[in-house]
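Heads up, one of the protein chains got dropped from this complex, but the rest are sitting where they should.
This part shows subunit A:
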Amino acid sequence: MLVETHNLGVHRSGRWLIEHVDLTVSRGEIVTLIGPNGGGKTTLVKTVLGLEAPDAGSLHRAPGLRIGYVPQKFHLDWTMPLTVSRLMTLTVRASRAEVLVALEETGVGHLMQAAVQTLSGGEMQRVLLARALLRDPGLLVLDEPVQGVDFTGEIALYELISGIRRTHGCGILLVSHDLHVVMREADRVICLNRHICCSGVPQTVASSPEYRKLFGPRAAQAVSVYQHHHDHAHALDGSCPGDHDHGHDHHTPSGAVDSHGEHETERGDA
């Protein structure tokens, strides 16, 4: 057990942002947090990180736990001259070789000397992921790691994250609005709408009535479709290039695609 919360609540400006949240993340496990915007996903993550103080319940972290964090938003002003390698070692001391190994693991070793401001959205996410890995974390916390990444990039990024779990053995707490892709790799999915409305293995959550109420029946259908056909790539419209003769209905998963580009606003951020 890396992190455990019991009956956790965060109260800000006269209302509960989250309440009665029981969450555990264990070593080698991917826990995915989904839920509507404003449902408290980022608040929960920030509380786990120690950025927000809980107002109710308890939060336990394994003693000496090192956390690698990829924030939801990362913007560096042009006035700050910073290379990628320097960004990597802001809070840890590491040799050039160690930095390069981490960057190469996420496929961006060639960007080591690039100015941070010149990175694309996908490159930035991979650099931030490498940066988190450089800390040799016991727990990786990834808040919407596929933002600003195109659809095929998303799948590649999730495969990378899944690979990290296998090679590093760390626990991963993942926030996503992106249901259909993320569920494949998750051990457990927690649907958060201020409180936990359902949780369990992806299939259980997808078929639960609370989940259907939040995301609509077609979102659940999209998950099951994806479960059956994870051996091929989906094109942007949800169709499967070069593979037309199977019986499944490939609707664009509305619940998932509609939420693209929407960002949960940060709360309680001093």
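The working rule: a contact is a pair of C-beta atoms (placed from the backbone, for glycine too) under 8 Å apart; a residue touches a chain by one contact, two chains touch by 3 or more; residues count from 1.
Following the convention adopted for this analysis, contacts and distances are computed from a predicted model.
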Chain left out of the displayed complex - its UniProt protein name, from "Group 1 truncated hemoglobin GlbN", "High-affinity zinc uptake system membrane protein ZnuB", "ABC transporter permease" or "GntR family transcriptional regulator": "High-affinity zinc uptake system membrane protein ZnuB"
Touching residue (missing chain; options A:His11, A:Arg135 or A:Arg212): A:Arg135
Given A:Leu49, A:Ala62 or A:Ala156, the one touching the chain that is not displayed: A:Leu49
For subunit A, residues in touch with the removed chain: 46, 49-51, 67, 69, 71, 74, 76-77, 79-83, 86-87, 90-92, 115, 118, 135, 141, 269-270
